[in-house]
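Can you keep this structure in mind? I'll have questions shortly.
Removed from the display is one protein chain of the complex; every other protein chain stays in position.
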Amino acid sequence: MPGKTWMCFPLRPFLLSIALPIAQPGIAGPSQPSLSIPTSPALPATASEDDGQWLMPARDYANSRYSSLAEINTSNVKNLRLSFTFSTGVTRGHEAAPLVTGDTLYLVTPYPNILYALDLARPGAPLKWKYEPKPLAASQGLACCDVVNRGASYAYGKIFFNTLDGQTIAVDAKTGKELWKTRLGNLNLGESVTMAPLVVKNKVLVGNSGGEFGVRGWLTALDANTGRIAWRAYSTGPDQDVLIGPEFKPFYPQERGTDLGVSSWPADAWKIGGGTVWGFVSYDPQLDLIYYGTANPGPWNPELRPGDNKWTAGVFARDPDTGQARWFYQWNPHDLYDYDGINENILLDLPIHGQPRKVLVHPERNGYVYVLDRGTGEVLSAEAFVHVTTTSGVDLKTGRTHEVAEKQPRTGSVVREICPAAPGGKDWQPSAWSPRTGWLYIPHQNICMDEEGLEANYIAGTPYVGANVRMYAGPGGHRGEFTAWDPVQAKPVWKIKENFPVWSGALATAGDLVFYGTMEGWFKAVSARTGELLWQFKCGSGIIGQPISYRGPDGKQYVAVLSGVGGWSGAIVAGQLDPRDGTGALGFVNAMKDLPEHTAKGGMLYVFALP
Amino acid sequence: MSARQPMDPTNFEPLGHSAERERLEQTWSTPPGIYGWLTTVDHKLIGKRFIVTAFFFFLAGGILAMLMRLQLAQPDNRLLGPDLYNQIFTMHGTTMMFLFAVPIMEAMGVYLVPLMVGTRNIAFPRLNAFSYWIYLFGGLMLYSAFLLNIGPDVGWFSYVPLAGPEYGTGKRADFWAQTITFTEVSALAVAVEIITTVFKQRAVGMSLGRVPLLAWAMVVMSFMIIFAMPGVILASTTLIMDRLVGTHFFNPAEGGDALLWQHLFWFFGHPEVYIIFIPALGMMSSIIATFSRRPVFGHAVMVSALVATGVIGFMLWVHHMFATMVPNAGKMFFTVASMLIALPTALQVYCWIATLWTGRPVFKTPLLFVLAFFFILVLGGLTGLMLASISLDTQVHDTFFVVAHLHYVLIGGAVFPLFGAFYYWFPKITGRLLNETAGRWNFWLFFIGFNLAFFPMHQLGLEGMPRRVYTYPEAMGWGGLNLLATIGAGLIAASVLVFIGNVLWCRRRGALVGNNPWSAGTLEWATTSPPPDYNFHPVPVVAGPEPLWERATGLPVVAGLSDTTREVLVTTLIEAKPDHREELPGPSLWPLISALALAALFVGSIFTPWAVVWGSIPVAAALIGWFWPKKRETEEEVAEEVPP
Amino acid sequence: MKILRGVWIAMLGAAALTGCEREERNFVEPPPTSSAVESLRLSDLRPGPSSPPPAAENSAYQENAYAISEGQRLFSWYNCAGCHFHGGGGIGPPLMDDLWIYGSEPQNIHATIIQGRPNGMPAFGGRIPDYQVWQLAAYVRSLSGLTPKDAVPARSDHMSNESPPTTMEKPSPKMTGSPP
Amino acid sequence: MSLFGDPHFAWRNAQSALNSAGPQAARIEAYWWLIFAVSALALILVVLAMFYALFHSRRRSDLEPEFRPSPKLERSRGWVVGILGAVTGVILLGLIAGSFATDQALESFTAQDALSIDVIGHQWWWEVQYIDPVPSRRASTANEIHVPVGRTVALTLKSHDVIHSFWAPNLTGKQDLIPGHEATLNFRADRAGVFRGQCAEFCGYQHAYMGFLVVAEPPDQFAAWLEKQRAPAMTPANPSQRRGQEVFLSRDCALCHTIQGTEASGKTAPDLTHLAGRKTLAAATLANNPSTLAAWIVDPQSLKPGNHMPSHLQSVRLGGDGPSGLLNQEDLQALLDYLGNLE
Partner (left out) sequence: MSAEPVIDVSRLPTYAFGKQSLMWWGTLGIMAIEGTVFVLAAFAYFYIRGNVGSWPPGGLKPPDLLYGTINTGVLLASLWPNWWTDRAAKARDLHRIRIGLPVCLAFAAAFLVFRGFEFAALNIRWDTNAYGSAVWTLLGLHTVHLATDAVDTAVLAVLMFTGPLEGKRYADVSDNAFYWYFVVLIWIPLYGVIYLAPRLN
């Protein structure tokens, strides 16, 4: 059926393109069948147009994860062979994307956040240098969902990355010498940092983690040269702290008002209200706006925080220079189910209802793929991509979801069959976009949960959740899915069912291939058009990393991915948890009881190429 | 009255040792020694044992009550901490309700009913023995637990979630639940025996209209037990399952409901009050009739009132839950029923007054206790009306007002008549009279002490003192009335001591007064006091409700019952015409063995649910042993068999 | 009757050995017993001649139903459950298994709570009264069955039952990963 | 508890069903007096009838039982009993009607502009939340409910653990708080005053001392009070208070208690933001003054055995050394200084 769907539109006009600052005139042509898409963002320091590089985890500012390399394609992918491997020496969940610039591959491990540089120019890619930041060991106790790190960024000859204990570090890309480091998080308040920084206009953008520890979320811009804090925008509290000023013009009336970040919370609750920023940041150089999602309000139990809980579980558009907010849209006002709004925002130009629009596409944890006008924050469409029982659709007029009353968590009462579960229809694992098909490739899960609200006690530096959760497979019994989604038609094109949640990122290439990994350890290449499995390789441990593709110094196309199971979903293996307690790891253990039978801990880089 | 032998209409004086009598003696006697003690199936021995055991529990419960009163005598008292106090009030309530009140009423039934209906033993005598053992083991288990500091501490009502797995720490509530299970088994067995005995083993001629009021009361009580106890069976079983095997009946998090417990518990709990109260009404009638020297006025009205009370008693339970969120319309129904149940009791009171009025009252200790009833029970009943009103109940519910009310009802309505009954039937059981002077001391100390102890509690409740508090702040000003109540409790204790002394003294040295010292009219006085093992020889035939009054010179009798087997005459349900003869089983160790096996199962199940599985094997084995016929006895039986 | 009485006394005697302390409710804080902490070993490997193992102290807490249930309450009040959940672990290691990184003796657990452990366990020393730490230790030990079963509360009312819901179909064993 | 000797806390009539301060309690009180009068009369009549029967019966020394009483006498007495029964029935119906009328009246006491308050029962204290449509304007306190005179108050009652029962007899009847259910209770205070209430359903060790106060005050006074409750706690004004705050935040206090405006956000124990403004401590058990506060902090377990406030007796005695040393004398003094000023 999904196969047929795409067959129906063989001559689909490619009106679609990734929004890019230096868009070539060619892509504007609506009927041009083959596109030459510039996939590299203009980074002032490098100004590199070289397709072969991979400078930031999402590949580009638009967050496309699309590689225009086409050497590996649907017909030859079956010949893909392992080229070299590299052991990271760490066996927790490897969620990071490697970076490649020039003839060096960089990768950052989970805690203890070691940064490795591998020399691609020499056979077997030997270690060039490594940098050990030695983060505080205690920070491991603050990572809600394994001690992961989601990658580094390259700009201006520097590698920027974050450590779990809340430091941002700039390292010289050539020598591995530390240039500066800035401590941003306060360990004793439960703050940690797991996200990959983004460098925009000489600013390093870093957000904190710890929504399950009663922290107050923020996004901070650091000067890329000095590491000094340029601005910090909180996700809760008074307008002054949130950097809401006269330029703030949200589309929906419920986001307008003074100090909503205070008045939409019980007294003082905003100080420990979450809204952390731990996902990927996008940037639109044309509009000169950065976009990022804010995470769930804390604690999970919604009865303990009456009100809309601004500005959590939503998306901010901000001016990168000043940090001033331009607009905000809340995916989940008064979030009921830990639906963090941090999933990636992919910036595209799409024809919506026949009109070309500059949009932001966002597969949200609450189970809907949102298409927003990224200039105003208006919701253009929102359709479910998973089984949803918590809401019955999104009201495009008000922008609010229709909540199902009987699925609302209550203190002291177990509510069953909440779908999607707390990790959402899709968690952090980023999707990829291919301009060749016009589809979004979403790695995600099919998980439901039972939840009981509890009284939550706030003790700084300890979890602040207030819920018992037990997750399990959603309808069909499989726990993972890989969906190709047409954002224009707002419907799925094809779906692949996986036994375990697809917790790895996706990679789309110009060879009409889509790569992703499974938690059993299979690294798979499927046809971007049909979803047909074309090639797979069994790695040493489950894959939850972000695959990339680059052109090596030898001119060949390579595909790289980190294997090493863990993360929230893989905590049962990475943390050796006990499956008898269904509420372990915030309830994810219950859904993953059999994972230890399929995979073990590991930490290895795998790089593939055609022979 | 003791000197009035000529009035004695008994015509069953042993006239020498006839061969027949000797055979009967041999057939019905309990084996000698400890073996006989363990194997007996004689309803009189078991009844006495039941009475003595229940009285011991009454004393234990009374000591606990005294401890509570001492703790509450002054504000902010530190005599007992909350932990011990909570155990003590739980033990007091549980003891008085489950180990004293119901068992002693049944015990009186076990002893008196077969005598009153003129048969030689109770139906299912081995079951009777079994029910005593199981009751004893249950009580011993509870008190062992209490002495080991594992006494239940969540109230005799064990409301969940306080008694549930999360808040009912340790094994304390499990012991409570299993005590309930023990007493349920015992009470239900006795109820079945009493009903069968009254329905099928009555003397020839004792049609339903001639059944004595006490026997009627026992039947109504038994029916109430049969329909009420299942409520608490289910409640205690589900509670222990919630605690041990993880069911969720009362866990609101998983769809259970704490209110379900209250419904199940009070569906039993309110009839429980009438289970205790109705036999006392029967005793009242017996005593009033004898001491007014006439049958109770309005026999039919009295029987109807008993039955009506029994039926309406099942429609009141929600008035214990007026402060919960039961819908108001539902509550109103229970208000009506709770108020209207006063009517049958009022009618009985009027009938008794009419009996006294038209009779010729003789003032003896039993009658004094009966007269106290008119003041105490009526007062308790009237405060009961107040509790029936939803709005007023929300003020006085769970306060000392309710404590006062329930003690007025239960002590006035059951313990006072019971003491009267002790004085009244003591000569039946022992052949000796209790001392009359001591009896009057006993009565007046009790009466004054009782009112001193409990009347001020009405006031305390209205002034805001909640019940089940281990202490109270001085500033509340409740100290004076509490002290008064404690003094009253002391008087009650003194009164009970007088009673114990009286019993101990008179058991051996009391006046010997012949077979029918009160010249009463009912059949239990138609045999020797104390009665022989076989109760009656020959078995009487009756022609009226007070047969001994009607036939001053001897009753007609039945001939032809076997004297070599334990044969009783089975009669028809309504008219009590002779139907067939049935042999009742003799002494056996199996009831004791079965009770031990079942007790092991119950106690074991407190610690592991698997005890139910492995424990059921010895229970089944014991029951099969119990059932399996002995070859020799069977052969004897077959020899005399007359098929229908 | 005498036989019965004898049996009862024997039963009482036997039960007294185990029962009394198990259900004792001590509200008053006993003196601190932290001196034992220093002499504890965390390793089975010992150099030199063998020495007797340290005697377990505070059995009054370890086998006491009230202490364990208080420990259970404190386990959630002090947010232990936030990391260790109902023993299965998550942010912190599981407590219901038989793997003890820092030792399973009450003193080991006491020390872990008071001192904290490097890989993320916060130090609660100076923040939780000593006797509550022992209560917590008793509860933690009960999670992996190190305390007598009859002193341990059956379950908490709050979703600690292990049973999986049967709502959804069981995962199908064959999962090809190819599109439908 | 001799600490209680303060005459300010003589509560003899402050927790009484016979001293109504609002229409609900007054209606019930009126019905009480009606049923009391009827009952007293009935009791007197029964006892009199009994004595009459005893002394006007045919007392004879002759004990010959009369087993077949004369039908004529039976019939005439039958009439008396019958009439008495009928009269009893009529009286009962009257009482039922009166009861229903009272229930109806209580039901109808609702108001549109009712003040909404959430009361949550904990073992063994009361959490009180003043509801406001704007979440940040909610106010939280414990064990002391202020209400404006003349305005209906709508309580929403919830339990956090076991069953409790909310009972302030001067104002209205009790209502159980049952886990898994939400109950409502409306009342109005018609005169100013301090009334005491208490948990009326057995709830464990400290059921006895689980009290609370209802402070009925004129509307403007109430409004001022509520506004004050919304404000964060005062900031420490002198070094001692600063030290006290530090002690509060760095020791076990902050693990359970909240003081708004500080990091202390513990939710398992009463909110102490405006502690000094309350009349009592420990759930309306102790008068609120520095000495009772000190006693309560140091040794709560001997004041209320089994309650959930940890004891600091040993640590104060040992001078705050060792792992259990949470408080020493100076810490305690500073803490008292700080808490004593949280108006």
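In order of appearance the chains are A, B, C and D, and numbering begins at 1 in each one.
The rule we apply is simple: a contact is a pair of C-beta atoms (placed from the backbone, for glycine too) under 8 Å apart; a residue touches a chain by one contact, two chains touch by 3 or more.
Predicted model, so just to flag it, every value in this text is computed and none were measured.
Contact with the chain not shown here comes from a single listed residue; of B:V409, B:L433, B:M457 or B:L561, that residue is B:L561.
Only one of A:R183, A:R232 or A:R416 touches the chain withheld from this view, namely A:R416. Within the full complex, the residue among B:W176, B:F267 or B:F416 touching the omitted chain is B:F267. Where chain A meets the chain that is not shown, the touching residues are 406, 414-417, 450. Against the chain not shown here, chain B presents residues 11-12, 15, 123-124, 127, 188, 191-193, 195-196, 199-201, 204, 226-227, 229-231, 233-234, 238, 241-242, 245-249, 251, 254-257, 260, 263-264, 267, 538, 540-541, 553-561, 567, 569-570, 573, 578-583, 620, 624, 627-631, 634-635, 637-638, 640-644.
Basically, only the chains that are shown with their structure count from here on.
Between the CA-based centres of chain A and chain B the separation comes to 73 Å, rounded to the whole angstrom. Chain C and chain D, compared by their mean Cα positions, are separated by 37 Å. Those residues of chain C in touch with two or more other chains are numbered 25, 27, 77-78, 158-159, 161, 163.
Multi-chain contact residues of chain A (touching two or more other chains): 412-414, 452, 457, 459.
Every residue of chain C that touches chain A in the complex is listed here, in rising order: 76-79, 82-83, 85-94, 96-97, 99, 116, 118-122, 158-165, 167-172, 175-180. Remark: chain B residues 34, 37, 81, 83, 140, 144-145, 147-150, 161, 164-166, 169-172, 243-244, 246, 251-254, 607 touch chain C in the complex. Contacts from chain D toward chain C in the complex involve residues 205, 250-252, 255-256, 268, 301-302, 305-306, 308, 310-315, 318, 322-326.
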